[in-house]
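Excluded from the complex is one protein chain; the other protein chains are retained at their positions.
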Amino acid sequence: MENRNSMTDTSKRKKLSDNVKSSIFLSPAWILLLVFFLTPMVLTIIFSFTNLALTGAQAQNLRFIGFDNFIKMFNDVNLYNSIAKTLIFVLFSAILGQCFLGFLIAFLMKGKNATFRRIIGIAVIAAWVTPEVVVAFSWVAFLGDSGTLNSIITSISDIEAIAFLFEYPMVSVVVANIWRGTAFSMMAFQTALDDIPVEVEEAAIMDGATRWKIVWNITIPMVKGTITTNLMLVTLQTLGVFTLIYTMTGGGPGNDTMTLPVYMYQQAFVSYQLGYGTAISLIILTIGAIFSILYMKFLKVKV
Amino acid sequence: MKIGKTEKFVHHAILSFMAILFILPLLWMLVASVDTSAIQSLKIPEALTLDNYKSVLEDPSIIRSFVVGLFLSGGQSIIVVFISVLAAYPLSRYKANYKKPFLYTILFLTSLPMTAVIVPVFQLFLLLNFVDSLWAVMLFLSGTSLPYAIWMMKNFMDSVPVELEESAWIDGASVWQGIQKVVSPLMVPGIFTVLIFTYTGSWGNFFVPYILIQSPDKMPASVTIFQFFGNYGLVNYGQLAAFSVLYSAPIVLLYYLSQRYMSKGFSFGGASKG
Partner (left out) sequence: MTKRSIFAAILFSSVLILGACGAESEEGQSSDSNGSGGDKIPIEITWRGTGESDNIRRYLEGFEADFESDNPDIDVVLAPIMASEGDYFSKVALTMQSSETAPDIVSEDTFMLSSDANAGYLASLDEYVESWDDWDMFIENIKTGTTGEDGSVYGIPTTTDSRGIWYNKQVFADAGLPEDWQPESWEDVYAAGEAIKNSDSEAVPFSMNVAKANGEAVSMQTFEMLLYGTGETLYDSETQKWNVNGQGLVDSLEFVDEIMNQREIGPSLSIALNSSYGSVMTQDLLPNGGVGMVLDGNWNIGNYLEGGAAPLDNVDEILGFATFPTQNGEEPGFVTMAGGWSWAIPENAQNQEASWRVIEAMSSKESQADRAVVEGTLTVRKDSAEDSRYLERPLIEPATKALENAHFRPKNDLYPNVSIEIQNAVEAVASGSMTPEEAATSYKEAVTGIVGEENTY
């Protein structure tokens, strides 16, 4: 009896001290998250109910205006446009673009000569490590009227130079974003694919399975965890993309590439409506939250 | 897995083609930066020159912005690595019932694009009298990249066997010494991955400092390059290219130094095996 009691005692004490230790270890993280993450989130909710303005009489006269910003949103066709543009941008550049292309490259690279893999890897990763503003400049130049792409097109055909950024603005920013982000998915998939034991696939070949069947029934299920986690991370990173689009097209021409972060900037800093801009921020946060809950729930992203 | 010769050739061809597509836009930058008469398109330089680099490097305000940028992003990366190692430790080592909800919360926070809430952040900075303070911007940037860093770091730490640590404790080491002597060295890949992630993210971020910093002489390189070329046009292609190359250099260097750990670092750890 005594013995058992002392056992529970030590384990209790250990647990207690574990909790104390955890809180010591976690406290710097908590402080930082509290001040610079949770506070701005709470402020976002508060300010989205105000008439906060950058200039004019309203700037001096901050007050709560109830749901006015949200009523305005409800009637704002440009906001609907921006939501649609954001979803298109995320769907094509993150989900279909980066994830798919990243997987394809990683898959094709599997089992190839190390030097070859290295060279291909460097080419893809070079795009990823290039700072976002520089990526934007490079693509503006690449797609320009007398840029590299048009030089190639005009030299091999008699098509006239195409003003890509103005005639196909969404395609342009989507392609640039795929270009920039694919390396992330590629590296994740490479690690996952390399972890699959060779024997598993070889056994399948012995059984006479076709290539597609192997990929579909064996390879993909084995990296499913990486696919979902990667999908989630890439989606959410893409949702917040601002610099690339702002530098390449400024959201234009018209509102053709006006994704939510760019629209938020426009409303807050160009139209001086900080309160309305904040309400748009809240929409962005909500979309991010919905995405991540969906991913966690239905695709079972594990922690 | 054995594959046929034709298929192998097709694979190589596809990959090589893609590599060319990936390198083309960047190639222009490299070539134009040393061309005496750079134009918008990729072309063979008429004559090589370092004048473009010289004119960028001779501008004291550009040098200053580079130093500020290094200070901001470097400081942020160190803070993030340090705090995330600390936070990941109990999350990985101790059994506690708060762990799962905490980790889900962290993962959830990862999803929120904090740059989108710059207006409330600016108000917060006004309130706390942080406007124009590089330190405060560094801490804000640290806060925004922290959830992701903690999450990654925890996954790395899970892959460091706890037995090694236990044997150190038996030898009389404290928890802290255990982290320092046993865990950290094995965590080098993870630390490098988080480091380069954080650094890359903020080195290219022009939006946050652009709004939160007001003095022209405290602007980091990301803002200067945008201001020089974003507003007044991509006219001087040679200088733009040279600036871009110099501006990309620190990340390329950092990546080069840490890449040997990166592929290992990219496993989504426990997540991919779940």
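For reference, chains read A and B in written order, and residue numbers begin at 1 within each chain.
Here, a residue touches a chain if its C-beta (ideal position, glycine included) is under 8 Å from a C-beta of that chain, and two chains touch if they have at least 3 such contacts.
If you're wondering where the values come from, they're calculated on a predicted model, not measured in any experiment.
Student: Determine which one of A:Ile119, A:Ala163 or A:Ala209 touches the chain that has been left out.
Tutor: The missing chain is touched by A:Ala163.
Student: Tell me which residue among A:Gly144, A:Gly225, A:Pro261 or A:Gly288 touches the hidden chain in the full complex.
Tutor: A:Gly144
Student: From the list B:Pro25, B:Gly75 or B:Pro90, which touches the chain that is not on show?
Tutor: Residue touching the absent chain, from the options given: B:Gly75.
Student: Which residue numbers on subunit B touch the omitted chain?
Tutor: So the residues of subunit B touching the unseen chain are 64, 67-72, 74-75, 78, 122, 126, 129, 131-132, 134, 185, 188, 195, 211, 214-218, 227-228, 230-235, 250, 254, 257-258, 260-261.
Student: Touching residues of subunit A against the unshown chain: what are they?
Tutor: Answer for subunit A: residues 53-60, 72, 77, 144-145, 163, 165-167, 250, 252-256, 269-273 touch the chain left out.
To be clear about the criterion, only the chains that are shown with their structure count from here on.
Student: Take the average of all CA coordinates in subunit A, do the same for subunit B, and state the distance between these two points in whole angstrom.
Tutor: 15
Student: Could you please specify the touching residues of subunit A with respect to subunit B in the complex?
Tutor: So the residues of subunit A touching subunit B come out as 18-19, 21-22, 25-26, 28-29, 32-33, 35-37, 39-41, 43-44, 46-47, 52, 105, 108-112, 116, 119-120, 123-134, 137-142, 144-148, 150-151, 179, 182, 187-188, 190-192, 195, 198, 201-202, 205, 211, 223, 225-226, 229-230, 232-233, 236, 239-240, 242-243, 246-247, 260-261, 264-265, 268-269, 274, 277-278, 281, 284-285, 288-289, 291-293, 296, 300-303.
Student: List the residues on subunit B that touch subunit A in their complex, please.
Tutor: Counting only subunit B, the residues touching subunit A are 1-3, 11-12, 14-16, 18-26, 28-29, 39-43, 79, 82-84, 86-87, 89-91, 94-96, 100, 103-104, 106-121, 123-124, 139-140, 142-144, 146-148, 150-151, 175, 200, 203-207, 211, 222, 225-226, 229-230, 234, 237, 240, 244, 247-248, 251-252, 255, 262-264, 266-268, 270-274.
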